[in-house]
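Shown here: the complex without one of its protein chains, the others still in place.
Labels run A and B following the written order; every chain starts at residue 1.
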Amino acid sequence: MKTNQKKAWLFLAPTIIFVTLFSIYPILRAFGMSFQGGSLIDLHWNGFSNYQYIFNDPEFWLAIKNTVLYAVISVPVGLAISIMLAWIIFDKVKHKSFFETTFFMPYVTSTIAIGIVFRYIFNGDYGMLNFLLRSLHLPAPDWIDDPAMSLTTIIIFGIWSSLAFNIVILMGALRNIDPNFYTIADMYGASGRDKFWRITMPELVPTIAFLLTMNVIGAFKIYTSVYALFNGQAGVGNSGTTAVFYIYNKFQIVGTPGVAMAATVILFLIILFATFLQRKMMKKVGEN
Amino acid sequence: MKRIRLGVLFSYIILFIFAVITVFPFIYMILGGLMSFQETTSIPPTLIPHHFEWSNYATVFARAPFGRYFFNTVLTASVTTIVSLFNSLLGAFAMVNLRFKGKGLIQLVLLSLLMVPGEAIIFTNYNTIAHMGLLNTYVGLVLPFLTSIFYMYYLQSYFGSISDTIYKAAMIDGASDWDYIWKILVPMSKGGLFTVGLLSFISGWNSFLWPLLVTNEDTMRLLNNGLSAFASDAGSETQLQLAAATLTVLPILILYLIFRKQIIKGVVRNDLKG
Partner (left out) sequence: MDNNKFVEVKNLRKVYDNGHEAIKNVSFSVKKGDLVCLLGPSGCGKTTILNMLAGLLNPTEGDILFNGKSVIKVAPKDRHIGYVFQNYALYPHMTVLQNVMFPLIVGANKKSKAEAKEIATKYMELTQITELADQKPGNLSGGQQQRVAIARALVQEPQILLMDEPLSNLDARLRLKIREEIRSLVKTVGITTLFVTHDQEEALSIGDKIILFNDGIIQQDDLGQNFYLEPNNYFVANFVGNPVIDNFKVTKTANEIKSSQFTINLADMEQSRFKRELPDGEYVLSVRPENIVPDPDGLFETKVDDIELIGRERILKFTFDNQQVRSLINLEAPIKHGDVVKLKMRLNRVFLFTPEGERVY
């Protein structure tokens, strides 16, 4: 058989063409556009002024702040709950696949549709959530219409949505742990808590690292769930704006694609940096 | 002994609470879609409607072209799924079974691109589609998604687990690459291809930001865009919003419940390797 089978390029051609056109080119183009001013039909070079603009734009900083806060809160909390639930299902429940199926439902369903339901449940006056809170004599804030609550609402919805993927992946990882580890631990009389912290958690480290990366990347891209919760807005008075919201707004509504692309480049760098930071952190954890 | 039992009980309670929290929005969505307007805004909230208002659905269909949305969504999701599956299949075959110069480079580029978030390129892609004059067309809706690095990568790992002597045997038996792909590779990877197809169809069904960008005519909208527009228009008529949301979610939920095993297995498999 030939060592250089050129026909391979024939089989790869569709992929290469589409990838070049719709993945590689747009990355380069976005980078280029971030140094250009004007509208889409008349772009011209304007150096770093787009970057200057966004760094001086309080709305941009709010978007970044919200996005970072969202990532920093929803990801660890979501992951912790997922680990707890996955462990309970794995360790204590008989009908594992039933619970797995149940918890995975949000992953396959449309964020827009579920966002509409959440908007209803979160409704300040007649929402189910506040009804429950009031009957427990707890404070019942206006989740949707109070600007101060926007981010909290987004975070709760984000955590709810993130459980699905996390639990299923964690269950997969738990099933992969060699059961002999537990048998041996039992022989030495290890308690349930010992087993969890000394066997399960260390074995889960790579999976958790993977989920952390995926979740953080996902969190930085948050858009649709905000759109759904607040009916196309970023919360009352833009209080819940996020990075992608900002980009969309500058690109489509305001019509300054250069600014949008500058923000895209910054977002991309933040994601890259966060991923890198995590890799380092998890390596440290792995070494200990 | 007693402490352990308490611990287990506590675990069950937590599990139960979270299961309810997960499922409740779905149930409430279906029930709410069958309530009357008064019931949706009553305090205390209604859980189960007195009388199922099936007419809500008639109203939804009368107010917005949901039939058209369905058609658009099924069409674009199917086309993206079939074409991207086909392209990924050919690409993955070449990467797994053929030897050629530049393979390592291609693999490296594809893997790096896997890391790039879609949101970073979606706006420039809009630009490209606009330049091609494809706004508000089906072609524009599907074009950037006709190939998927992710699914190609998934299929590579699937094909890679087939012993390479099978390919060698086929070569000696006189099969062409095309014969090998369709008579051996595809039948042998039916499960994997089916799972990838399902996942792709589901993500096509739920796509939102891209169609939002490239369509603004009502007749070209996809289900989720239609739904979100409808939700804005229906304002405070929550029962109609929920009925429309049910319409959007239910088909995919049914598909999911039928193929839950394949879907979950597929998700676990491709992500542990990734």
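Note that contacts are C-beta pairs under 8 Å (C-beta built on N, C-alpha and C of every residue); 3 or more make two chains touch, one makes a residue touch a chain.
All of these numbers come straight from a predicted model, not from anything done at the bench.
Participant: From the listed residues B:Ile166, B:Ala229 or B:Leu255, report the one that touches the chain absent from this view.
Facilitator: Residue touching the absent chain, from the options given: B:Ile166.
Participant: Where the complex has a chain not shown, which of B:Met188, B:Ala229 or B:Leu255 is the residue touching it?
Facilitator: B:Met188
Participant: Contacts of chain B with the missing chain: which residues?
Facilitator: Spelled out for chain B, the touching residues are 163, 165-166, 168-176, 179, 183-184, 187-188, 190.
Convention: only the chains that are shown with their structure count from here on.
Participant: Which integer distance in Å separates the CA centroid of chain A from that of chain B?
Facilitator: 17
Participant: Which positions of chain B touch chain A when the two form their complex?
Facilitator: Residue positions touching the partner: 4, 7-8, 11-12, 14-15, 18-19, 21-23, 25-26, 28-29, 32, 40-45, 86-88, 90-91, 93-95, 98-101, 103, 106, 109-110, 113, 115-121, 123-128, 130, 143-144, 146-147, 149, 152, 171, 177, 202, 205-206, 208-209, 213, 223-224, 227-228, 231-232, 238, 241-242, 244-246, 248-249, 252-253, 255-257, 260-261, 263-264, 267-269, 271-272, 274.
Participant: Inside the complex, what are the residues of chain A that reach chain B?
Facilitator: For this pair, the touching residues of chain A are 1-9, 11-12, 14-16, 18-19, 21-27, 29-30, 33, 40, 81, 84-85, 88-89, 92-93, 97, 99-114, 116-118, 120-121, 125-128, 131, 160, 163-165, 168-169, 171-173, 176, 192, 207, 210, 214, 217, 220-221, 223-224, 227-228, 231-232, 244, 247-248, 251-252, 257, 260-261, 264, 267-268, 271, 275.
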